[in-house]
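Attaching a single structure in structure tokens format; questions to follow.
Up next, subunit A:
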Amino acid sequence: MQKSVIEIKHLSKSYGTNLILRDVSLSIYPGEFLTLLGPSGCGKTTLLRLIAGFEQTCSGDIYIHGTCVNQLPPQQRDVHTVFQSYALFPHLSVFENVAFALRCKKTPKDEIKARVQEALERVQLAAFGNRLPKQLSGGQQQRVAIARAIINRPKVLLLDESLSALDYRLRKTMQYELKQLQKSLNITFVLVTHDQEEALSMSDRIAVFNHGHIEQIGTPREVYENPSNLYVAKFIGEANIFDVEVEALEDDELCVTVESRPLRCKNTGNHTLGEHLHLVIRPEDIRVWQLDEVTSSDEMIPGTIVDIIYKGSTVDLTVALPTGKIINASEFFDEDDDDLAYTVDEVVWVQWYTGWEVLLPYEN
Partner candidate 1 sequence: MKTKNLTLYAIYTWLFLFGFIPLCLVFVASFLSRDATHLMTLPFTLAHYKALFSPLLGHVMLRSLMMALITTLACLVIAYPFSYFMARSQHKSLLLLFIIIPFWTSSLVRTYALVAILKFNGILNTLLINMHLITTPLPLLYSNFAVLSGLTYTLFPFMVLPLFSNMEHFDFKLFEAAEDLGANRLTLFFRVFLPNTKRGIVSGSLLVFLPAMTLFYIPNVLGGARSILIGNLIQNQFLVEENWPAGAATSIFLTVLLLLLLLMYRKPRGVKS
Partner candidate 2 sequence: MSDWIKKIYIGLVYTLLYFPIFVLMLYSFNQAQFSLQWHGFSTHWYHELFQDADLWLAFTHSLFLGTCASFIASFAGLVICIHLFLHSHRPNRTLQSTLLMLIILPDLVLGIALLIFFNLTSIPLGFFSLLIAHITFCLPFAIVAINSRIHNLDINLYYSALDLGATRSRAITHVLLPLLWPAVMSAFLLGFTLSFDDVIISYFVAGPGYNILPLTIYSLVRKGVTPELNALCSITFFLSMLLVVAAHRLSRKTSS
């Protein structure tokens, strides 16, 4: 078991009567890229601020390197924050911004010059030392903010939705650069975001938040392919959800009825007879067969195409099932099927491979 660099134990925080975080526990490991993912207002930024020391905990403890830092002010914690607005000091040049932390520690001039230059080179802004923040673009400002925060070689860097102010293209570039930077510095990055695609592409682990509580922590793959509950399944990626009941058990499989059609599923959760479950299937896992392509319609559900959206690399289909339920399917153009020509109101068969579904305990 790896030793954690930050340990959060049963943390709770409220503002007045407003409960922001309830009983949050989390271990953050050295050198990992952890993302705190959740919608606005779910408490992820508050958690970040608590770790940084800008807010006081109501109950629970925060440990950094094994020391309890509850009472420690931000200056003395070995973590640095990159804010959403970057918070670059407008009256100081880029050089002075990056040098700020060193000047606070009264580092000698030559050392400051060398280290600032090194930090700026790392973020590819070596020639920008004399500029003022307002003369920089959004992406450049963010790089200065990062350079400023890493110059002290903190053990942990906290990033609060730092990429949300950038446009799409720039975001993608910065995501890649950030990841590369993290690997080369070997610093723990904790990123707060509401963008699940960002979380999936950058993180080693994702903590999914819901109303001040962590629903699931895991690698992107775990969180996406094995969501622990409906919230996570719906928040990350798209999901089609069926309510089913276990009707029969057979070895490692179980039988359910979906849309009056019998289906078999893998019994990975040791479910019992008669148990109510949610069956979750992702759009990209659904295969939509045209009538002439199908010889046997076992394990298939009939449906009618309601809407077709051509998206370039995929075709997204909205299919209405016999009971009126609408599901979404996403078909890819690939070597098996390079000619996806559907028409609206066409009758099709909907199918997925056994085991590709996720079974979750029933929630009201």
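Keep in mind how these were chosen: all candidates are chains of the complex that A comes from, given by their letters.
One rule holds for everything that comes next: a residue touches a chain if its C-beta (ideal position, glycine included) is under 8 Å from a C-beta of that chain, and two chains touch if they have at least 3 such contacts; residues count from 1.
Note that the coordinates shown come from a computational prediction; the quantities given were computed from them, not determined experimentally.
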Identity of the candidate that touches subunit A (this complex; choices 1 or 2): 2
Residues of subunit A touching candidate 2 in the complex: 15, 52-54, 73-75, 80-81, 83-85, 87, 89-91, 100-101, 104-105, 148-149, 152
